[in-house]
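Every protein chain except one is present and positioned as in the full complex.
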Amino acid sequence: MMRILLVEDDVEVARFVKKGLQEAGHTVEHAPNGRDGLFLAASESFDMLVLDRMLPGGVDGVRLVETLRQQGNRTPVLFLSALSAVDERVKGLKAGGDDYLVKPFAFAELLARVEALGRRPSSEAPVTKLKVADLEIDLLSRTVTRGGRKIDVQPREFRLLEHLMRHAGQVVTRTMLLEKVWDYHFDPQTNVIDVHVSRLRQKLDKGFEKPLIHTVRNAGYMIRAEV
Amino acid sequence: MAKTMSERPRVAARPAAPRLLQSAGFRFALLFVAIFSVAAGFLVAVLWWATAGALDRQTIAAIRTDATSLVERYREQGSTGLAEAIEERLALDAQNETIYLLVDGEGRRLAGNLRDWPTAIGEDGAWFRTRIQHDGAVAEARVHRRDLPGLRLLVGRDESERVQLRLLLTEGVAWSLGTVLLFAGVGAALIRRALQVRMRPAVATALGIAGGDLTHRVPISPQGDEFDRLGASMNDMLDRIAALMSGLRGVSDAIAHDLRTPIARARAKLEESLNTAAGEAELRAAMEEGIADLDNITRVFQALLRIAEAEAGARRAAFAPLDLPEVLRDAAEFYEAMAEAREQRLVTSLPEHLRLVGDRDLLLQAVANLLDNAIKFTPQGGVIRLAARETETLIEISVSDSGPGLSPRDRAHALERFFRADSSRQMPGSGLGLSLVRAVAQLHAGEALLLDANPGADPPGLRVVLRLPKP
Partner (left out) sequence: MRWLLVLPVSAIAVLPIQSDRPLRMTTESAEYCRTLAARLAETPQATAELPRGLGEEGRHLCSIGHYRSGIARLRRAIRAAQAEPRRS
């Protein structure tokens, strides 16, 4: 459970986001403008900020983040924005934002990103092995084993699997995979991500009873041990 | 954003005609007059110095020489010799312009042609000008005083002719200065007029544009002067604005035309299910479908914005050096899975490295669109080729498929927005893929070409070539 500050001037969007995040089990404070948002963010402690990029009240999202970062506040920030141009995204991330989501968005996408951001490992202690149920990957030798049996994967499939396993138990959306695994911002036109995931899934689940990569309807994928 | 869009350019506040001092033409003209006058003044000064001044200096030199030789004479032959020399010089002075006076200590005249020693003429070595009387007529003279032991000597020259000449010169100078000023005035007026005449087409064009008609262009004269260059750059600017405007209009046309259809469809579906859905499950399904429709509309919208951004050149800020084969390999790897799923082969032929300065995301998007198209239109078992090569001046990226290809008629329109060949109506897709490819090529100062992949074969297949200039 996280304590999240939502700074959003649009009443409807704010209500929708707040309700959704609360249903997902988080506590949400809402500020309708940049000034109040900055005041709250600076005076109270949050696990996460969800900011509209353009805000009334003289302090827009970018200014807000810049001010916080100058004060040494490192709380993760997710921008919501109707500005989709690449340089707007770059501006937002440069100011100290950690992620950038363009409106309109699916709530599942927002939630997945909020949780991915909020549960980032705080200490950058080097992890060399990731494990989910009987699946294990070694980040140094870049090998995958399941139930002691070695599975051959291509380099990209390894990165895909690594990303899923770093966020084990969390939903990872297709756009997140595109951005994080392929490192491009583009529209693949078709469901190519699904093809890649199902290829990986076939390799992992072949000969095993329990599937590990699950499709989350209307959202994306999640890797977790079946309980 | 909305605020700036609603602000209209202000036209009304423009002053009708500039006041005289505000007019650049007038100021240029004034500058011209000033320069002209300074030059003329300098010329007159030099002329004066060379004529009247030279005469003056000549007189002074003659007097000085005369006086010196007389003093010399005195040293050799004493006062008698000096008086005799003066009388002789006077006797030989046919021009009647020399003036001498030699007096002794008491002021008695010993020689010369002046009756009295003039009053108040300074010390030894002094120069002065005075008036002398020739039978009734008064003339001017320049006189030099030299003192000798017990004697005082005046040596001078009648200057009446020189004064005459100077008067003449002064008159001439006054006349020519007047003429110069007149010419300067006329010249200034002409310059001002010429400026106004040369500016008029540009002003007329600007007024036309301000009036809302973007088709006006500054007429370029064959002279190729500064004004033509200004006009040409104005025209370039206007062309660019017109291109941007038409791009913008294209986007709004596209939004009006092609976004309305899916919006209408989604709306109709939702409305229908609201009225007729039998149960909650059916209603839920309809809503999910509605959301999917909306997502699709958002994607089309996003693609349109990307094209507009690329066409406007607004993304040039994101240009960075990149290794093209790396991007292409990523694209190939990404789509290979999809091709495999359709039992197609994706064959690449890429060089090791190919340096390029460009927008990585947009280049990938363009190639992704091409590969996506190729995979969609190639039948099972077909081959898709992604290749890149460099020539001396160009970098060529090509995607070929073994699909049905495009008829020459369709090819002409295939790069336009929302074009879809009749044969592909039932295929999924926005119809924006190729126009984005073209926009990306243009953003990189290149072009996109549509060719037959296997000319003469049936089906010919399609080969799309992106030709980009080398950095």
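Order of writing sets the chain letters: A and B. Residues in each chain are counted from 1.
The definition used in the following text is that contacts are C-beta pairs under 8 Å (C-beta built on N, C-alpha and C of every residue); 3 or more make two chains touch, one makes a residue touch a chain.
All figures in this text were calculated on a predicted structure; none of them were measured in a lab.
Trainee: Which visible chains touch the chain that is not shown?
Mentor: Every shown chain touched by the left-out chain: B.
Trainee: Which residue, B:P118, B:P262 or B:P351, contacts the hidden chain when the whole complex is considered?
Mentor: B:P118
Trainee: From the list B:R142, B:R198, B:R360 or B:R463, pick the residue that touches the absent chain.
Mentor: With B:R142, B:R198, B:R360 or B:R463 as choices, the missing chain is touched by B:R142.
Trainee: For the chain that got dropped from the picture, name the residues of subunit B it touches.
Mentor: 45-46, 48-49, 52-53, 56, 87, 90-94, 96, 99, 112-116, 118-121, 127-135, 138, 140-142
In this section, only the chains that are shown with their structure count from here on.
Trainee: In the complex formed with subunit A, which residues of subunit B make contact?
Mentor: 288, 291, 294-295, 298-299, 302-303, 305, 309, 314-315, 317-318, 330, 333-335, 337-338, 341, 360-361, 364-365, 368-369, 372, 376, 428-429, 433
Trainee: Which residues of subunit A touch subunit B in their complex?
Mentor: 84-87, 90, 102, 104, 106, 156, 182, 184-190, 192, 195-196, 199, 218
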